[in-house]
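Left out: one protein chain. Kept in place: all the others.
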Amino acid sequence: MFEAKIDANILKGCIESITAIVDEGKLRIAEDGLKLRAVDPANVAMVSFELQSDAFDDFRFVPKGAEPEAVPEAEPTTEPQVSEATEIGMDFRKLLDILGIGGREEVELELDEHAQKLFTRMGSLAYTISLLDSSSLRKEPKVPELEFPAQVIIETEEFRRTIRAAEKIGDHIALGIDGELFYMEAEGEMDKLRLGLRKEQLIHLTPGTLHSLYSLDYITAMSKGMAHAENITLNLGKDYPLQMEFEVAEGKGKVTYLLAPRIESE
Amino acid sequence: MFEAKIDANILKGCIESITAIVDEGKLRIAEDGLKLRAVDPANVAMVSFELQSDAFDDFRFVPKGAEPEAVPEAEPTTEPQVSEATEIGMDFRKLLDILGIGGREEVELELDEHAQKLFTRMGSLAYTISLLDSSSLRKEPKVPELEFPAQVIIETEEFRRTIRAAEKIGDHIALGIDGELFYMEAEGEMDKLRLGLRKEQLIHLTPGTLHSLYSLDYITAMSKGMAHAENITLNLGKDYPLQMEFEVAEGKGKVTYLLAPRIESE
Partner (left out) sequence: MFEAKIDANILKGCIESITAIVDEGKLRIAEDGLKLRAVDPANVAMVSFELQSDAFDDFRFVPKGAEPEAVPEAEPTTEPQVSEATEIGMDFRKLLDILGIGGREEVELELDEHAQKLFTRMGSLAYTISLLDSSSLRKEPKVPELEFPAQVIIETEEFRRTIRAAEKIGDHIALGIDGELFYMEAEGEMDKLRLGLRKEQLIHLTPGTLHSLYSLDYITAMSKGMAHAENITLNLGKDYPLQMEFEVAEGKGKVTYLLAPRIESE
């Protein structure tokens, strides 16, 4: 059983951070909130999403495991408090469409697991969405074990503005640290763009010397997904994946993007 | 002779309610104002439009019948006051284009019936539009005799918002009454949208049990034509045409749309 209420605009921001990477995926509902982990169709980018139950005005979840027939009495577990989750196949693009219709209203969600439907209510408008067959969806990816030697925390708007400028130049972008300077660099045939921010212009910087190249298409999509966050945390390495973290739902949710590096041709 | 002045924005709203259904048509000018009745090319939707002469800042019309040579003296009529009308073939889409250029100005209209032209003046900008040959236009349709068992009066914005949401779901929409509840329902392959409003959430409702299905394309076009009206009146029946009425020109004009129902396939 899952029933919840949340500000439609907050939910919209959350779903946008997911649709930046995937259109559909397996959403895990548990007592402590919602979770999703998914990779894009080309296996280049991954999104991890968490939304705490206290981001909701109302959140009620009773796992199937709480029903008597689902608990095999023969094998009593020593840790019965382990929270169980329900996994539903969601078309996030569709949910986003419908959230775009309402204004700053509250949206009510109600899961009918038996009928495999999610009921959505905004004022007098009710929207029923069929869940996707979980078996037809890609398996939840494993998060690779990564160690990032450096971290930069930057204002989202500065980052997004640079990405928009870079789109006019080329189709990849380099992110790097040079001593106490963080830089983003895009190069075209005729021109070159470079953002350079010193430690004191950033919220945080680990000094070092490293540099990686990424596909601009993916970073552009991701930069749209983070539109509502004030700051983003970039975890960086040398020719290494990029991890971007930011908060959603006024700090009660967290999104992490992971993006594979591109091999530099030179 | 026809000469008139009107707020350009008011006239724009009126013409938009016409172009929602037809691009061109026969506009009847009489002493009491303007009238039009036209059906769309596919014969699915009809618009009836009336704009009272007092919606104009200035309105002068002298029918051709008032000219001596046009009144055969041999046959004196007993009721010479019967107002005659002049019918002109108008390209409403073109008129709308030109009204979009001006701001909230006054527009002056002047008919040159001999040259078959309509002069339009907004400030120092004059626009002359050739009238369309009336014989090339479709005949004015007859309004079918209809009796609507139920009536709903609803805020236009609530109606339009539901239409916008329904467009994301499917290509038809059902309008119905179930007891004291008015509903609008759209169904796609995977999802379903439903607006339900109780009597007290509406301005008016005739309780009953009825339901009709309509093409969303037409209702979408109509919902754009009613953008400036605060409320709309829906006249409904069971598998029956839909009649939508609303005011234009601050209550000094009236638009009625009539839309044929679609047959439900199930």
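By written order: A and B. Residues from 1 in each chain.
What we mean here is this: contacts are C-beta pairs under 8 Å (C-beta built on N, C-alpha and C of every residue); 3 or more make two chains touch, one makes a residue touch a chain.
All values reported here derive from a predicted model rather than from experimental measurement.
Annotation: of A:64, A:93, A:139 or A:194, A:194 touches the absent chain (contact as defined above).
Listed residues B:101, B:143 or B:203: the one in touch with the omitted chain is B:101.
Residue-wise, the contact with the chain that is not shown comes from B:129, picked out of B:1, B:30, B:85 or B:129.
Hidden from this view is one chain, which touches subunit B at 91, 94, 97-98, 101, 124-130.
Interface with the hidden chain, as seen from subunit A, comprises residues 158, 161-162, 164-165, 168, 190-197, 201.
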